[in-house]
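Input: a single structure, listed below in C-alpha coordinates.
A single protein chain has been omitted from the complex, and every remaining protein chain is retained in its original position.
Up next, chain A:
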Amino acid sequence: MNVNQLLQQFQATGVQTCFHGRHIAPQIYAGLDGTNWRLKDYEARGGYQALRKILGQDGGEGMTPDQVIAEVKTSALRGRGGAGFPTGLKWSFMPRQFPGQKYLVCNSDEGEPGTCKDRDILMYNPHIVIEGMAIAAYAMGVSVGYNYIHGEIFQVYERFEEALQEARAAGYLGENILGSGFSFQLYAHHGFGAYICGEETALLESLEGKKGQPRFKPPFPASYGLYGKPTTINNTETFAAVPWIIRHGGQAYLEMGKPNNGGTKIFSVSGDVERPGNYEIPLGTPFAKLLELAGGVRGGQRLKAVIPGGSSAPVLPADIMMDLTMDYDSIAKAGSMLGSGAVIVMDETRCMVKALQRLSYFYMHESCGQCTPCREGTGWLWRVVDRIERGLGRAEDLALLDNVAENIMGRTICALGDAAAMPVRGMIKHFRHEFEYHVEHKTCMVPAYV
(Lines give C-alpha, C1' and ligand atoms only; values in the text may rest on other atoms or scores of the structure.)
Protein backbone atom coordinates (compact mmCIF):
# COMPACT_ATOMS: atom_id res chain seq x y z
CA MET A 1 0.00 0.00 0.00
CA ASN A 2 1.33 3.42 -0.78
CA VAL A 3 1.25 6.30 1.64
CA ASN A 4 -1.72 8.07 0.10
CA GLN A 5 -3.89 4.98 0.22
CA LEU A 6 -2.88 4.40 3.80
CA LEU A 7 -3.68 7.96 4.84
CA GLN A 8 -7.05 7.81 3.11
CA GLN A 9 -8.11 5.11 5.53
CA PHE A 10 -7.88 7.63 8.35
CA GLN A 11 -9.82 10.37 6.62
CA ALA A 12 -13.17 11.40 8.13
CA THR A 13 -16.23 10.15 6.30
CA GLY A 14 -18.82 12.52 7.73
CA VAL A 15 -20.86 9.70 9.22
CA GLN A 16 -20.30 10.88 12.77
CA THR A 17 -20.13 14.62 12.19
CA CYS A 18 -22.74 15.30 9.57
CA PHE A 19 -24.76 12.28 8.35
CA HIS A 20 -26.03 11.18 11.75
CA GLY A 21 -29.64 12.04 10.89
CA ARG A 22 -30.03 14.24 13.95
CA HIS A 23 -30.57 17.65 12.39
CA ILE A 24 -33.87 19.49 12.76
CA ALA A 25 -35.29 20.85 9.48
CA PRO A 26 -31.86 21.08 7.82
CA GLN A 27 -31.41 23.19 4.71
CA ILE A 28 -27.67 23.08 4.13
CA TYR A 29 -26.95 19.52 5.30
CA ALA A 30 -30.25 18.05 4.04
CA GLY A 31 -29.95 14.74 2.22
CA LEU A 32 -26.16 14.44 2.26
CA ASP A 33 -24.40 11.08 2.41
CA GLY A 34 -20.79 11.84 1.50
CA THR A 35 -20.97 10.56 -2.05
CA ASN A 36 -23.63 12.95 -3.38
CA TRP A 37 -21.57 16.14 -3.47
CA ARG A 38 -21.25 16.36 -7.24
CA LEU A 39 -23.08 18.79 -9.49
CA LYS A 40 -25.63 16.28 -10.79
CA ASP A 41 -26.53 15.27 -7.23
CA TYR A 42 -26.86 18.88 -6.17
CA GLU A 43 -29.12 19.59 -9.14
CA ALA A 44 -31.22 16.57 -8.24
CA ARG A 45 -31.75 18.16 -4.80
CA GLY A 46 -32.99 21.34 -6.49
CA GLY A 47 -29.57 22.93 -6.69
CA TYR A 48 -28.94 25.94 -8.96
CA GLN A 49 -32.70 26.53 -9.23
CA ALA A 50 -32.32 29.72 -7.20
CA LEU A 51 -29.65 31.01 -9.58
CA ARG A 52 -31.81 30.07 -12.57
CA LYS A 53 -34.73 31.82 -10.93
CA ILE A 54 -33.04 35.19 -10.44
CA LEU A 55 -31.60 35.04 -13.97
CA GLY A 56 -35.07 34.50 -15.41
CA GLN A 57 -34.38 30.99 -16.74
CA ASP A 58 -37.03 28.27 -17.15
CA GLY A 59 -39.64 30.82 -18.29
CA GLY A 60 -39.54 32.92 -15.10
CA GLU A 61 -39.37 36.69 -14.89
CA GLY A 62 -36.10 36.85 -13.01
CA MET A 63 -35.27 39.09 -10.08
CA THR A 64 -33.47 42.41 -10.03
CA PRO A 65 -30.43 42.82 -7.77
CA ASP A 66 -32.53 45.01 -5.48
CA GLN A 67 -35.18 42.33 -5.21
CA VAL A 68 -32.55 39.74 -4.25
CA ILE A 69 -31.15 42.01 -1.52
CA ALA A 70 -34.67 42.78 -0.26
CA GLU A 71 -35.40 39.07 0.02
CA VAL A 72 -32.21 38.50 2.03
CA LYS A 73 -33.13 41.42 4.30
CA THR A 74 -36.58 39.94 4.89
CA SER A 75 -35.02 36.60 5.83
CA ALA A 76 -33.17 38.16 8.80
CA LEU A 77 -30.12 36.10 7.82
CA ARG A 78 -27.23 37.16 10.04
CA GLY A 79 -23.54 36.56 9.45
CA ARG A 80 -22.59 33.01 10.42
CA GLY A 81 -18.90 33.90 10.83
CA GLY A 82 -19.43 35.09 14.37
CA ALA A 83 -20.42 38.72 14.50
CA GLY A 84 -24.02 38.13 13.40
CA PHE A 85 -24.18 41.23 11.23
CA PRO A 86 -27.36 41.38 9.06
CA THR A 87 -26.35 40.01 5.66
CA GLY A 88 -28.86 41.93 3.53
CA LEU A 89 -27.77 45.18 5.12
CA LYS A 90 -24.11 44.39 4.47
CA TRP A 91 -24.87 43.66 0.82
CA SER A 92 -26.65 46.98 0.47
CA PHE A 93 -23.45 48.83 1.51
CA MET A 94 -21.71 47.86 -1.73
CA PRO A 95 -21.50 50.88 -4.04
CA ARG A 96 -23.76 50.33 -7.04
CA GLN A 97 -22.22 52.56 -9.65
CA PHE A 98 -18.56 51.91 -8.88
CA PRO A 99 -16.55 52.27 -12.08
CA GLY A 100 -13.82 49.70 -11.31
CA GLN A 101 -13.61 46.06 -10.23
CA LYS A 102 -15.49 44.90 -7.11
CA TYR A 103 -14.86 41.64 -5.28
CA LEU A 104 -16.75 38.98 -3.39
CA VAL A 105 -14.92 36.86 -0.81
CA CYS A 106 -16.00 33.78 1.07
CA ASN A 107 -14.42 33.33 4.50
CA SER A 108 -13.73 29.61 4.90
CA ASP A 109 -10.75 30.15 7.18
CA GLU A 110 -12.61 28.44 10.00
CA GLY A 111 -10.10 28.34 12.84
CA GLU A 112 -12.06 29.28 15.93
CA PRO A 113 -11.41 26.38 18.33
CA GLY A 114 -14.50 24.17 18.37
CA THR A 115 -15.72 25.13 14.89
CA CYS A 116 -15.78 22.61 12.03
CA LYS A 117 -19.08 23.28 10.24
CA ASP A 118 -17.73 25.05 7.15
CA ARG A 119 -15.45 22.10 6.51
CA ASP A 120 -18.44 19.74 6.27
CA ILE A 121 -20.42 22.16 4.09
CA LEU A 122 -17.55 22.48 1.61
CA MET A 123 -16.65 18.81 1.66
CA TYR A 124 -20.12 17.34 1.31
CA ASN A 125 -22.11 20.12 -0.36
CA PRO A 126 -19.67 22.46 -2.14
CA HIS A 127 -22.08 23.60 -4.84
CA ILE A 128 -24.41 25.22 -2.32
CA VAL A 129 -21.62 27.70 -1.53
CA ILE A 130 -20.87 28.28 -5.21
CA GLU A 131 -24.55 28.94 -5.94
CA GLY A 132 -24.88 31.24 -2.91
CA MET A 133 -21.83 33.23 -4.01
CA ALA A 134 -23.09 33.51 -7.60
CA ILE A 135 -26.40 34.90 -6.31
CA ALA A 136 -24.58 37.35 -4.04
CA ALA A 137 -22.34 38.43 -6.92
CA TYR A 138 -25.40 39.08 -9.08
CA ALA A 139 -27.06 41.08 -6.29
CA MET A 140 -24.03 43.31 -5.80
CA GLY A 141 -22.85 43.52 -9.39
CA VAL A 142 -19.55 41.73 -8.75
CA SER A 143 -17.73 39.72 -11.39
CA VAL A 144 -14.82 38.13 -9.48
CA GLY A 145 -14.76 36.14 -6.23
CA TYR A 146 -12.43 34.11 -4.06
CA ASN A 147 -13.03 31.43 -1.47
CA TYR A 148 -10.28 31.56 1.18
CA ILE A 149 -10.04 28.07 2.68
CA HIS A 150 -8.31 27.19 5.97
CA GLY A 151 -4.85 25.81 5.13
CA GLU A 152 -5.16 22.77 7.37
CA ILE A 153 -8.09 21.29 5.47
CA PHE A 154 -6.35 20.73 2.18
CA GLN A 155 -8.63 17.91 1.09
CA VAL A 156 -11.52 20.38 1.30
CA TYR A 157 -9.62 22.84 -0.88
CA GLU A 158 -9.10 20.13 -3.49
CA ARG A 159 -12.76 19.13 -3.33
CA PHE A 160 -13.81 22.75 -3.84
CA GLU A 161 -11.49 23.11 -6.84
CA GLU A 162 -13.18 20.07 -8.36
CA ALA A 163 -16.64 21.49 -7.73
CA LEU A 164 -15.56 24.77 -9.35
CA GLN A 165 -14.53 22.86 -12.49
CA GLU A 166 -17.93 21.21 -12.63
CA ALA A 167 -19.77 24.51 -12.21
CA ARG A 168 -17.69 26.18 -14.91
CA ALA A 169 -18.24 23.32 -17.32
CA ALA A 170 -22.00 23.50 -16.74
CA GLY A 171 -22.11 27.25 -17.34
CA TYR A 172 -22.99 28.24 -13.76
CA LEU A 173 -19.72 30.17 -13.46
CA GLY A 174 -17.72 32.16 -15.98
CA GLU A 175 -18.68 34.47 -18.81
CA ASN A 176 -22.33 35.08 -19.65
CA ILE A 177 -23.81 32.61 -17.16
CA LEU A 178 -26.65 30.58 -18.69
CA GLY A 179 -26.82 33.11 -21.51
CA SER A 180 -28.05 35.84 -19.15
CA GLY A 181 -25.28 38.33 -19.76
CA PHE A 182 -24.18 38.07 -16.11
CA SER A 183 -20.56 36.95 -15.60
CA PHE A 184 -18.88 35.71 -12.43
CA GLN A 185 -15.46 34.11 -12.03
CA LEU A 186 -14.79 32.25 -8.79
CA TYR A 187 -11.44 30.89 -7.54
CA ALA A 188 -10.20 28.95 -4.51
CA HIS A 189 -7.33 30.26 -2.38
CA HIS A 190 -5.86 28.42 0.60
CA GLY A 191 -4.35 29.70 3.83
CA PHE A 192 -1.36 28.08 5.53
CA GLY A 193 -1.93 28.18 9.25
CA ALA A 194 -2.79 31.51 10.86
CA TYR A 195 -5.93 31.92 12.96
CA ILE A 196 -5.84 35.68 12.53
CA CYS A 197 -6.49 35.36 8.79
CA GLY A 198 -10.13 34.58 9.63
CA GLU A 199 -10.49 38.23 10.61
CA GLU A 200 -11.79 39.77 7.43
CA THR A 201 -9.18 42.47 6.85
CA ALA A 202 -6.31 40.12 7.76
CA LEU A 203 -7.81 37.71 5.25
CA LEU A 204 -7.70 40.40 2.58
CA GLU A 205 -4.05 41.15 3.32
CA SER A 206 -3.33 37.44 3.08
CA LEU A 207 -5.19 37.19 -0.24
CA GLU A 208 -2.95 39.98 -1.48
CA GLY A 209 0.07 37.80 -0.70
CA LYS A 210 1.18 39.48 2.51
CA LYS A 211 1.41 38.75 6.20
CA GLY A 212 -2.11 38.47 7.58
CA GLN A 213 -2.19 41.55 9.76
CA PRO A 214 -5.59 43.19 10.28
CA ARG A 215 -6.29 46.69 8.97
CA PHE A 216 -8.03 49.45 10.88
CA LYS A 217 -11.81 49.52 10.40
CA PRO A 218 -13.36 51.79 9.19
CA PRO A 219 -13.00 51.89 6.27
CA PHE A 220 -14.94 48.63 6.07
CA PRO A 221 -14.25 46.26 3.18
CA ALA A 222 -17.39 47.50 1.42
CA SER A 223 -15.50 50.71 0.65
CA TYR A 224 -11.85 49.56 0.81
CA GLY A 225 -11.37 45.82 0.41
CA LEU A 226 -9.33 43.46 -1.74
CA TYR A 227 -6.68 45.39 -3.74
CA GLY A 228 -8.32 48.51 -2.29
CA LYS A 229 -11.58 47.84 -4.14
CA PRO A 230 -15.13 47.53 -2.74
CA THR A 231 -15.45 44.01 -1.34
CA THR A 232 -18.05 41.98 0.49
CA ILE A 233 -16.91 39.16 2.76
CA ASN A 234 -19.24 36.57 4.18
CA ASN A 235 -18.79 33.31 5.97
CA THR A 236 -19.24 29.99 4.13
CA GLU A 237 -22.43 29.13 5.99
CA THR A 238 -23.88 32.58 5.27
CA PHE A 239 -23.52 32.01 1.51
CA ALA A 240 -24.82 28.46 1.88
CA ALA A 241 -28.07 29.80 3.34
CA VAL A 242 -28.82 32.02 0.35
CA PRO A 243 -30.11 29.53 -2.28
CA TRP A 244 -32.84 28.33 0.09
CA ILE A 245 -33.91 31.91 0.82
CA ILE A 246 -34.25 32.71 -2.88
CA ARG A 247 -36.14 29.52 -3.66
CA HIS A 248 -38.56 29.61 -0.74
CA GLY A 249 -38.62 33.30 0.09
CA GLY A 250 -37.16 35.40 2.87
CA GLN A 251 -40.35 35.22 4.90
CA ALA A 252 -40.30 31.41 5.00
CA TYR A 253 -36.66 31.50 6.11
CA LEU A 254 -37.42 34.00 8.85
CA GLU A 255 -40.26 31.85 10.12
CA MET A 256 -37.92 28.85 10.43
CA GLY A 257 -36.12 30.65 13.24
CA LYS A 258 -37.36 33.44 15.43
CA PRO A 259 -37.71 37.19 14.88
CA ASN A 260 -34.38 38.86 14.12
CA ASN A 261 -32.79 35.37 14.04
CA GLY A 262 -33.93 33.81 10.78
CA GLY A 263 -33.36 30.28 9.58
CA THR A 264 -31.32 27.32 10.70
CA LYS A 265 -27.80 27.41 12.11
CA ILE A 266 -25.16 24.71 12.24
CA PHE A 267 -23.71 24.12 15.69
CA SER A 268 -20.42 22.27 16.05
CA VAL A 269 -20.73 20.41 19.33
CA SER A 270 -17.43 19.26 20.84
CA GLY A 271 -16.03 18.15 24.17
CA ASP A 272 -17.88 16.06 26.75
CA VAL A 273 -20.85 14.78 24.78
CA GLU A 274 -21.58 11.28 23.53
CA ARG A 275 -21.68 12.34 19.88
CA PRO A 276 -19.60 15.34 18.92
CA GLY A 277 -20.53 16.66 15.51
CA ASN A 278 -22.35 19.31 13.52
CA TYR A 279 -26.04 19.76 14.18
CA GLU A 280 -28.18 21.96 11.94
CA ILE A 281 -31.22 23.24 13.85
CA PRO A 282 -33.55 26.24 13.69
CA LEU A 283 -32.33 29.29 15.60
CA GLY A 284 -34.28 29.49 18.82
CA THR A 285 -34.07 25.75 19.56
CA PRO A 286 -33.50 25.12 23.29
CA PHE A 287 -29.94 24.25 24.25
CA ALA A 288 -31.30 21.22 26.13
CA LYS A 289 -32.59 19.86 22.81
CA LEU A 290 -29.21 20.37 21.12
CA LEU A 291 -27.46 18.58 23.97
CA GLU A 292 -29.92 15.71 23.62
CA LEU A 293 -29.26 15.46 19.87
CA ALA A 294 -25.57 15.19 20.64
CA GLY A 295 -26.30 12.24 22.91
CA GLY A 296 -26.15 14.11 26.20
CA VAL A 297 -23.17 14.59 28.47
CA ARG A 298 -20.61 11.83 28.03
CA GLY A 299 -20.56 8.89 30.41
CA GLY A 300 -23.63 10.06 32.31
CA GLN A 301 -21.66 12.87 33.98
CA ARG A 302 -23.28 16.10 35.05
CA LEU A 303 -22.94 19.20 32.91
CA LYS A 304 -20.67 21.84 34.38
CA ALA A 305 -20.17 24.57 31.80
CA VAL A 306 -20.57 25.39 28.14
CA ILE A 307 -18.71 27.79 25.87
CA PRO A 308 -21.60 28.51 23.51
CA GLY A 309 -19.98 30.25 20.54
CA GLY A 310 -16.38 29.22 19.99
CA SER A 311 -13.38 29.80 22.21
CA SER A 312 -13.77 33.59 22.00
CA ALA A 313 -17.15 33.47 23.72
CA PRO A 314 -17.42 33.76 27.51
CA VAL A 315 -18.23 30.51 29.30
CA LEU A 316 -21.68 29.97 30.84
CA PRO A 317 -22.44 27.65 33.77
CA ALA A 318 -24.80 24.71 33.31
CA ASP A 319 -27.82 26.19 35.06
CA ILE A 320 -27.86 29.30 32.89
CA MET A 321 -27.17 27.29 29.76
CA MET A 322 -29.98 24.80 30.32
CA ASP A 323 -32.51 27.65 30.25
CA LEU A 324 -31.27 29.23 27.02
CA THR A 325 -32.42 28.92 23.46
CA MET A 326 -29.75 28.82 20.77
CA ASP A 327 -30.00 32.17 18.97
CA TYR A 328 -28.02 35.41 18.82
CA ASP A 329 -30.25 37.46 21.10
CA SER A 330 -30.84 34.94 23.85
CA ILE A 331 -27.17 34.06 24.28
CA ALA A 332 -26.15 37.71 24.17
CA LYS A 333 -28.66 38.49 26.89
CA ALA A 334 -27.05 35.80 29.07
CA GLY A 335 -23.70 37.61 28.73
CA SER A 336 -22.03 35.47 26.09
CA MET A 337 -22.33 35.20 22.31
CA LEU A 338 -23.48 32.78 19.66
CA GLY A 339 -20.29 33.51 17.73
CA SER A 340 -19.31 30.87 15.22
CA GLY A 341 -21.75 28.34 16.72
CA ALA A 342 -19.09 26.13 18.29
CA VAL A 343 -20.56 24.64 21.45
CA ILE A 344 -17.80 23.36 23.73
CA VAL A 345 -19.29 21.17 26.45
CA MET A 346 -17.50 20.49 29.75
CA ASP A 347 -18.64 18.06 32.43
CA GLU A 348 -18.26 18.29 36.19
CA THR A 349 -14.80 16.67 36.23
CA ARG A 350 -13.27 19.59 34.30
CA CYS A 351 -11.09 22.25 35.85
CA MET A 352 -11.93 25.72 34.58
CA VAL A 353 -8.45 27.05 35.36
CA LYS A 354 -6.90 24.40 33.16
CA ALA A 355 -9.42 25.09 30.38
CA LEU A 356 -8.62 28.81 30.49
CA GLN A 357 -4.89 28.11 30.60
CA ARG A 358 -5.13 26.30 27.27
CA LEU A 359 -7.25 29.01 25.65
CA SER A 360 -5.01 31.81 26.88
CA TYR A 361 -2.00 30.07 25.39
CA PHE A 362 -3.81 29.95 22.06
CA TYR A 363 -4.53 33.69 21.95
CA MET A 364 -0.98 34.56 22.92
CA HIS A 365 0.30 32.26 20.17
CA GLU A 366 -2.03 33.70 17.52
CA SER A 367 -1.75 37.43 18.29
CA CYS A 368 -0.29 39.06 15.19
CA GLY A 369 1.71 41.44 17.37
CA GLN A 370 0.61 44.71 15.77
CA CYS A 371 -1.01 46.31 18.82
CA THR A 372 0.72 46.56 22.17
CA PRO A 373 -2.33 45.84 24.36
CA CYS A 374 -2.95 42.57 22.51
CA ARG A 375 0.67 41.48 22.05
CA GLU A 376 1.69 42.21 25.65
CA GLY A 377 -1.72 41.60 27.21
CA THR A 378 -2.24 38.11 25.81
CA GLY A 379 1.20 37.19 27.15
CA TRP A 380 0.29 38.50 30.58
CA LEU A 381 -3.02 36.68 30.62
CA TRP A 382 -1.35 33.40 29.77
CA ARG A 383 1.49 33.76 32.26
CA VAL A 384 -0.85 34.60 35.13
CA VAL A 385 -3.41 31.87 34.37
CA ASP A 386 -0.54 29.43 33.85
CA ARG A 387 1.00 30.16 37.22
CA ILE A 388 -2.38 29.87 38.95
CA GLU A 389 -2.89 26.49 37.30
CA ARG A 390 0.57 25.33 38.36
CA GLY A 391 -0.09 26.25 42.00
CA LEU A 392 2.10 29.36 41.95
CA GLY A 393 -0.74 31.89 41.94
CA ARG A 394 -0.75 34.91 44.22
CA ALA A 395 -3.65 36.47 46.08
CA GLU A 396 -3.67 39.53 43.85
CA ASP A 397 -3.67 37.55 40.60
CA LEU A 398 -7.43 37.57 40.05
CA ALA A 399 -7.55 41.33 40.23
CA LEU A 400 -4.54 41.45 37.93
CA LEU A 401 -6.27 39.27 35.33
CA ASP A 402 -9.32 41.45 35.42
CA ASN A 403 -7.20 44.54 35.04
CA VAL A 404 -5.18 43.21 32.10
CA ALA A 405 -8.36 42.03 30.38
CA GLU A 406 -9.98 45.39 30.86
CA ASN A 407 -6.95 47.14 29.40
CA ILE A 408 -7.08 45.03 26.24
CA MET A 409 -10.78 45.37 25.53
CA GLY A 410 -11.70 48.04 23.01
CA ARG A 411 -8.09 49.16 22.61
CA THR A 412 -6.94 47.06 19.69
CA ILE A 413 -7.13 47.05 15.90
CA CYS A 414 -9.11 43.84 15.61
CA ALA A 415 -11.37 41.73 17.80
CA LEU A 416 -8.70 39.14 18.65
CA GLY A 417 -7.77 41.22 21.66
CA ASP A 418 -11.36 41.12 22.89
CA ALA A 419 -11.53 37.43 22.05
CA ALA A 420 -8.61 36.79 24.40
CA ALA A 421 -9.94 39.02 27.17
CA MET A 422 -13.62 38.09 27.22
CA PRO A 423 -13.16 34.40 28.10
CA VAL A 424 -10.94 35.41 31.02
CA ARG A 425 -13.57 37.71 32.43
CA GLY A 426 -16.30 35.14 31.85
CA MET A 427 -14.38 32.42 33.67
CA ILE A 428 -13.60 34.62 36.64
CA LYS A 429 -17.15 35.87 36.83
CA HIS A 430 -18.77 32.45 36.88
CA PHE A 431 -16.07 30.25 38.43
CA ARG A 432 -14.25 32.65 40.72
CA HIS A 433 -14.24 30.13 43.56
CA GLU A 434 -12.23 27.68 41.48
CA PHE A 435 -9.55 30.24 40.76
CA GLU A 436 -9.46 31.26 44.43
CA TYR A 437 -9.19 27.63 45.50
CA HIS A 438 -6.22 27.16 43.16
CA VAL A 439 -4.44 30.19 44.59
CA GLU A 440 -5.15 29.25 48.20
CA HIS A 441 -4.57 25.48 48.08
CA LYS A 442 -2.00 25.39 45.26
CA THR A 443 -4.01 22.67 43.65
CA CYS A 444 -7.08 21.86 41.66
CA MET A 445 -10.62 21.71 43.01
CA VAL A 446 -11.43 18.85 40.69
CA PRO A 447 -8.45 16.49 40.92
CA ALA A 448 -10.20 14.00 38.67
CA TYR A 449 -9.40 16.26 35.74
CA VAL A 450 -8.21 14.32 32.78
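FYI, a residue touches a chain if its C-beta (ideal position, glycine included) is under 8 Å from a C-beta of that chain, and two chains touch if they have at least 3 such contacts; residues count from 1.
Note that in this section contacts and distances are computed from a predicted model.
**Student:** Report the protein name recorded by UniProt for the chain absent from the figure; options are "Protocatechuate 4,5-dioxygenase, beta chain", "NADH-quinone oxidoreductase subunit 2", "Acetyl-coenzyme A carboxylase carboxyl transferase subunit alpha" or "ABC transporter ATP-binding protein".
**Tutor:** Per the UniProt record, the undisplayed chain of the complex is "NADH-quinone oxidoreductase subunit 2".
**Student:** For the chain left off this view, which of A:I177, A:L207, A:C371 or A:V385 is in contact with it?
**Tutor:** In the complete complex, the chain left out is touched by residue A:L207.
**Student:** Given that one chain is not shown, which residue among A:I153, A:A241 or A:M337 touches it?
**Tutor:** Of these options, the touching residue for the absent chain is A:I153.
**Student:** In the full complex, which bits of chain A touch the chain not displayed? Write them out.
**Tutor:** That gives, for chain A, the contact residues 1-4, 6-8, 10-12, 16-17, 101, 110-116, 118-119, 146, 150-155, 187-195, 206-212, 227, 268-272, 276-278, 311, 342, 344-346, 350, 355, 358-359, 362, 365-366.
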